[in-house]
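Let me begin by presenting the structure, written as structure tokens, before commenting on it.
A single protein chain has been removed from this complex, and every other one stays in its place.
The first chain written gets the first letter, and so on, giving A, B, C, D and E; residue counts start at 1 in each chain.
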């Protein structure tokens, strides 16, 4: 199985394929690309908008390269809907995938994210993805994306603090990471909750779950509905190097 | 009062400021620009994504030019949220503005749009804009955007047909246009409904209403909340000529 | 353009047409009437019920007098639905109009009202008007309606206090006034929020917005749907001086 | 136990206490009054508005007369909320009471009413009463209220026809009457459904159920919450002979 | 009228028919049985699951014994849906019945229950029963079911404490008991609220209300819809002594 992670920011070295090596199944081969046009990090609707076009271009390329599925490396799922229109292979957004598994694992979930002002974005996503009834709250650690890696101890401590508040004040039963840059800390936050008197609360590393979903969908040869995401009509595009869609036949 | 309409497609001559002359208040001066990078029409999430960056750039420019408010000339409201982050003046999307007035004028409303596969987009917008309870249905005339002007008689007839079905099958009480390219036909569709036995059903020309909302907001010096749409953090952007936001101070 | 404000209480001198002079467009002529039968203020469902019949009578008269639109001067919108049945001109209720614009300007809004026990009324209105998802909270200053004008400093201070709590405790992004008697203090409350560290939070004077909506609807010759608000069947009414509807033909 | 039915229309002889004799418990004494000011029937928001003030006055009188509970004889529940503010005894509206029992008895229910244009009123009531998820549809027999009694055979046949359509087209599992003037035909409609191949579908005579609810509430000395319906502040009322509330102390 | 209470736990002497003697109508004869297979109390989904089969068996027996209606003596309503499939007489669950009357009596209600972890169960019930919009909160006294009777003073005090918090923190207007073992304390909790400054807040003894509903339904010969609860197809059951349904004809 061949998967590709698309990191929708232009910062070099933010993430590499090796980061996921331990969670992959033996037969999964994972490649990684970052976008070349767009912002250095995604912390607003504006950033997300500028990240989307090249993310979609990279996803179109991934399908041409024979990938079985792609994963967008950002909880905002930039470009996910447009990319699904352009390709037939599964396009997994960690925001959507993780909200759904969290809704399955418990009565309610909270999103632990980087910055407070992203709350409306997550609330709106929950409404569109269809899981708004299960969203207990969005809470932030107030750390910009590119500083997440600089002090992992502090990050784990702040995530644990916010998870405790989500449990006590918002009655949240499951936690999901609201930034894929938090990769690798879920187990420690979950252990931190045990220490704080809250055992048995799943803390989900969104990006890892997204990869497992990509594996599962590709295994079953399942992908998004082309009634929801038909191939776009071919037309002239000025200023973007996006190849036309593989087929231009709408779904009906 | 100075308003500017931003048409988020690259097709020349699709619309001009004159088109709105008759509906403006005497003291309103309206200018118009089209984007220079993006698709020739918007008929998919993919098109909308590619239209957004230059739409936002044109809105940033409009604020610099001293405009009192801007209106995006597309029912999908491309770039609206990102643009609101970047400027302080009101940014009116006809999709949002018209759904809300339709919700006020009657028990339920239908969107009459160009192509069937746009339905999920309107349903999702209604969910995010907060008026999903009032959306009776989305119905389409099955005409691509750029062919809307070629046969206005046929357009009016097909819009009236779909409005009748929306009344009879979906119990819709108000109609709104799901493409700003339908500009100028609302009165004739409303008259057509009278002829078909359905008097008193408002048919709203979305783009005209959006302009009236821009006038009203600017009159009151009201604009979007900066808690919902804070200025984005300044950062390096590769490949886009977007000037940094006027201020880069987040809302809290 | 000719508009009329109907104040649905019997207190003399509570409001006059001059109060709105500064916000009107130059071509708008605004007249004002108060009801002659009903309560001295509206602070309960009981008051609202007794205010409605003469409010509707005054609206019927306004249409006969050639008004282009009417505005009901009370956030409870007493008689709005019945009046819409009786006339063809737009009947704007500030409760409905302002909840919708607040839903457009931000992620969530709070109603700042006079008395705590009015909360269920606003929550029910949000449900019927279709914007319940956007209502963050209802908060009150605990001042009876007729005392609002006696100490404007105190009113502004208490409104600002409640707005701060709405932001901090309820995550509200926009404020609307829950009593039209608060007229004229919106700008000062909004400035007060800046001083308290919350810039960019719109505070909407509900009655002023309602007038701007009346202007916009009348400009477009748009009014409520007669499928939602058909003319009532003619019948004998005992004890009320209500003239029969202009037409008595139901909508279908 | 002493109950009183308030019929909120001015038509003489529309209903009498005898109509309910067979469904009462032996220890229940039921009196009946009609209003003296208002419309001859209720078929619009306008009619309902004019019926409410004297309905409330009659309910206030009923409490003074020592009644244990009152029932409003109209599915629109005119004046119910205002009356609850004015008295402490249970005020049962058949619209509210029957929607709730229908929600208990099956997966979904339909309202069978007199006139098509009443649909928005029932939908709005379901939203406020909190049972919107269970409302399958509103269907009408297209007979004005005062003609309901003129041809009972036809009424039963048309009600049965609409009930069959509600089952087949709207997947309704329970039927409730949308006009209390349909009193006495529920059993025959239910039998008609058996003949049409649909056994086991409850058809609820809304007014009878409302009386049983009044008996049950009075038995338990339960009434509405005074936090939702506090006594209105005392104030001058012009043009209505409404006595002040028994107490004028708001709930908090 | 003959009613039967089924107590779905195996603890002897937990409740007897005498407990309800004072609330019954004179013509109501009430019998009581406890189940013989299942848990000693219900405090989890696991307990509820094990209580259900014998509860249903006892309800089938009750119908054979000529009962007019049955009431399940547990707020979790164990076996209610399955029992309704098996019999034609009304099967009243106190959870469902009381949530609906609470929704009628006020703007919002809270459930006062025994143990914190039952919250998701009540929230899910509110969603299925269709009254989720009216549920303000679930609060617990943290006392296991079988200890409820050991110190009634303490129970009343803790219930009152939680009711006060539900009013002050969750804006609840009506209280219902979340365990039928709290039988007999409603009046004292309601009086306690008056002492704490909250008059006029109904506190509903769920089991008593359920019995009044059974009386009312049986009076009207109303029962659940057989379209929602058709007789199950006959088939071989291993390991349970459940007699086949009275009829095995599904509803359509």
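Please note the rule applied: a residue touches a chain if its C-beta (ideal position, glycine included) is under 8 Å from a C-beta of that chain, and two chains touch if they have at least 3 such contacts.
Since the model is a prediction, treat every value here as computed from it, not as a measurement.
Novice: For the unseen chain, which displayed partners does it touch in the full complex?
Specialist: A, B, D, E
Novice: With respect to the chain omitted from the figure, which of A:60, A:83, A:141 or A:167 is a touching residue?
Specialist: Candidates A:60, A:83, A:141 or A:167; residue touching the omitted chain: A:167.
Novice: Just name the one of A:13, A:66 or A:200 that touches the chain not displayed here.
Specialist: Selected residue, touching the omitted chain: A:200.
Novice: Among E:39, E:93, E:106 or E:192, single out the residue that touches the unshown chain.
Specialist: E:39
Novice: May I ask you to list the residues on subunit D that touch the chain which is not drawn?
Specialist: 107, 133, 171, 173
Novice: Taking the full complex into account, what residues of subunit A touch the chain not shown?
Specialist: Touch with the absent chain occurs at residues 23, 25-27, 88, 96-97, 100-101, 103-107, 129-134, 167, 173-174, 197-202, 204-205, 208-209, 212-213, 215-217, 219-220, 222-230, 251-252.
Novice: Mind pulling the subunit E residues that touch the left-out chain?
Specialist: Missing-chain contacts on subunit E: residues 10, 36-41, 43-50, 52-54, 56, 79, 81-82, 85-86, 115-117, 120, 124, 127-128, 144, 227-230, 232-233, 235-240, 242, 245, 250-252.
As a working rule, only the chains that are shown with their structure count from here on.
Novice: Since subunit D and subunit E are copies that touch, just let me know if over half of their interface numbering is common to both, same, or not, different.
Specialist: Homomeric contact, same residues on both sides for the most part.
Novice: Could you list the positions in subunit B whose residues touch two or more of the other chains?
Specialist: Only 107, 133, 173, 227-230, 251-252 qualify.
Novice: For this entry, which pairs of chains touch?
Specialist: Once each pair is checked, the touching ones are A-B, A-C, A-E, B-C, B-D, C-D, C-E, D-E.
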